[in-house]
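Have a look at this one before I ask anything.
All protein chains but one are shown in place.
Letters are used for the chains, namely A, B and C, taken in the order the chains are written, and counting of residues starts over at 1 for each.
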Amino acid sequence: MTLLTGLRDWIAGFLGEFLATWLLGAALIMTFLAFNVLFLVLAERKLAGHFQRRVGPMEVGPHGSLQSIADMIKLLGKQILTPVATDRFVYLLAPLMVFLPTLCVASLIPLTGAEAFANQPYGLLVIIALSGVTVLSIFMAGWSSNNKYAVLGGMRSVSQVIAYEIPVLLAALSVVMIAQTTNLRQIVEAQANTHWYVLYQPIAALLFFIGITAETNRAPFDIPEAESELVGGFHTEYSGMRFAMFFFAEYTNMLVLGALGATLFLGGWLGPWLPGPVWLLLKTYAVIFVLIWVRWTFPRLRFDQLMSFAWKLLIPVALLNLVITAILVHGVG
Amino acid sequence: MGYLRRFATGAWSLVVGLKVTANHLFRRRVTLFYPHELPDASHWGGPIELVTFPATGTHDCIACNACVRVCPSDCFTVEGKRPEGAKKMRATKFLIDFSTCSLCGLCIDVCPTDTLQYSQRYDEAFYTRNETFNDLLAPFGEDPTFAGKPT
Amino acid sequence: MAAPAELVRLLDERGWTAEPPTAHPMSGVSESRWVLPEHLVAAARALKEAGYFYESLTCVDRLDPQGAFELVLTFARWDAPARIGVRVWTPKDTPVPSLAGVFGIAEWNEREAWELFGVEFSGHPKLRWLLLPDGTEFRPLLKSFTAPPPSIYDDSLTAPASPDDRTDPDTHG
Partner (left out) sequence: MTAQTPTLTAEPLDTYTLNMGPQHPSTHGVLRLVLTLRGEKLVHVDPVIGYGHRGHEKMAENRTYAQFLPNTSRQDYLSGVIYNNAWCEAVEKLAGIPVPERALVARVILAEFNRLASHLMWIGAYLLDLGGWTPQLYTWDDREAILFLLESVTGSRLTYCTGRFGGLSRDLDADFPARARVVLKKLKDRWQEYEDLVEGNVIFVQRTRGVGIFTKEQCQSYGVTGSSLRAAGVAYDVRKVEPYGAYPRFQFDIPTRPESDAFARYWVRVQEMKQSVRIIEQALEQLPDGPILTERGLGSKKRLKLPVGTQYYAVEAARGAYGILLVSEGGTEPYRAKFRVPSYANLAVMQDVMPGYMVADLVGILGSIDVIIPEIDR
């Protein structure tokens, strides 16, 4: 901490206090997210391997632990291709845009009760608003690639995210109703007094989980990039580092939404013995583990089934859940 | 009510599926670390090779060209000559173009002296096309039958 | 109706069958008949009504002095070991009526016979190349066909290696 404070003071010497905190915070988050992606990619491959009775990467480093670093170097070194007849500006912008919202959201998750990068009174709303922006860049990527598969992937992505934002929001709202605040920090603190909200709101937790599976485009909802139908979906035409950007965004999104889920339903940083951020991270990775487990078990839904699942089942259930919560909270007390 | 039951069985089927994969998560791997662990290739029919007969310590190819004639893809290049004082021919050159060989084993069937067999080599890899020519006489070194005489 | 013997008798009675142009026997089928090309569609329709499905079409390039193709069609049933061989003898330049209107699969089979042999099928909806690249001029399964013309593709990569080019495996990197 003293090192960080010293670094901040040194930067503040020529940039001012506000900018220094801002920059350092952003740099820290970026570094963490980058390492997190490397770790998640490895974890996913290892887990996938063990689910399938193999072992995943084994060659680079002990038990393949450095595989993602090798992959990152490979992706960095690959030639970046821009197909002809693309909408060049949008095509180049999309991979940059794709993880900006995710980064912003990452900075809004409270890590501990004491210290946090952000203590927004409307944190939850900001997060949900921002995470909906990711889809825009996915659609940009799909549209600008001038590839029919990519357009189909992009369009599927838009309709999917629109459909699944709603149950996510409604599930989060039922938590807000209990906690009586949209400040994430206060939501966690409210859980310290009672139990984790997953006990009060199991249905909302399930809806939220399904919603984030769809929002992170993971199986069984990986329809925008459905490999066996749309080759690669929206990122068909991206190669090298630009492809890695989408990859980066996807895994960061998993982390951020997993952390949001942990904050809303699993008590965030709360937990005995260990420091708060460690608890948060553990809970987040537990959510991500289930995401990975689900991905390596189920086949993919069809697009229309996915939509009717969201509109005909998830949203009514979420609304019903919300109404019941409202009655219980306000009527019963 | 029926709808609810359908929904419940559907959801339960997902849980059952998750249980199957979770069961496998902690079981032993079934794969083989190929370059570090080698599969059992004792029955594998790999590229054709010449048999070393224990009695003579060498092959018994008489360059009869039966394999050349039967080969569906013309893999063989066989040349031979008669050693002085011998009755039978003996191979001086025996090449197989492994890139065209389909490992059908017809040459093994027709070999009159049973001197062809499948090897157990299963990891043949080549960098150039010309390497695919297997010199089957190479493992036998200089043929003592022709020793001392210019060939 | 369904039994192959009755069915071919029906074909005979209606005068759709012909005398065998060759003495070439056919085995592996319950019954086989030579059918005149002009009655082929009617015969196929009768077979379809009797519950037979179109199994295969084989064209044979018969080295007849006049030049002729033999088309061997086999029809089989799902419920009984009944297979009927229908054989058609046709001069090389005479179109054969297409069965594409009777059996769906005939469309592909006839396209194949057309591109590989040059058999013309009259009334075929889309007599285009099926297995060969579009625009292929030669008919590879004709007995007169010996070697394809130079490939339109670059075949420098597929040129066969010769044993004389053999290099020592240890010399390269």
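We take it that a contact is a pair of C-beta atoms (placed from the backbone, for glycine too) under 8 Å apart; a residue touches a chain by one contact, two chains touch by 3 or more.
Because the structure is predicted, anything quoted here is derived from the model rather than measured.
Here the chain not displayed is in touch, across the complete complex, with A, B, C. When the missing chain is restored to the complex, the residue among C:27, C:66 or C:144 that touches it is C:27.
Of the listed positions C:16, C:89 or C:103, the one in contact with the omitted chain in the full complex is C:103.
Of B:51, B:68 or B:110, it is B:110 that touches the chain left out of the display. Of the candidate positions A:21, A:52 or A:239, contact with the hidden chain is made by A:52.
For the options B:66, B:91, B:116 or B:136, the residue in contact with the chain missing from this view is B:66. Where chain A meets the chain that is not shown, the touching residues are 48, 51-54, 147-149, 152, 219-220, 222-223, 226-231, 296-305. With the whole complex as reference, residues 24-29, 48, 51, 53-56, 58, 60-61, 72, 74, 76-81, 83, 85, 103-105, 107-108, 116, 129-133, 140-141 of chain C touch the missing chain. Contacts to the hidden chain, counted on chain B, fall at residues 9-11, 13-14, 16-17, 19-21, 24, 30, 40, 43-45, 66, 70-73, 102-106, 108-110, 118.
By our rule, only the chains that are shown with their structure count from here on.
The chains touching chain A as well as chain B do not exist; no chain touches both. Looking at contacts between chains, the pair that accounts for the most C-beta pairs is A-B.
Rounded to a whole number, the gap between the C-alpha centres of chain B and chain C is 38 angstrom. Chain A has no residue in contact with two or more other chains.
Listed for chain B are no residues, as none touches two or more other chains.
If you check the complex, the residues on chain A that touch chain B are 47, 49-55, 58, 293-294, 296-298. Looking at the complex, you find that chain B touches chain A at residues 14, 17-18, 20-22, 24-31, 33.
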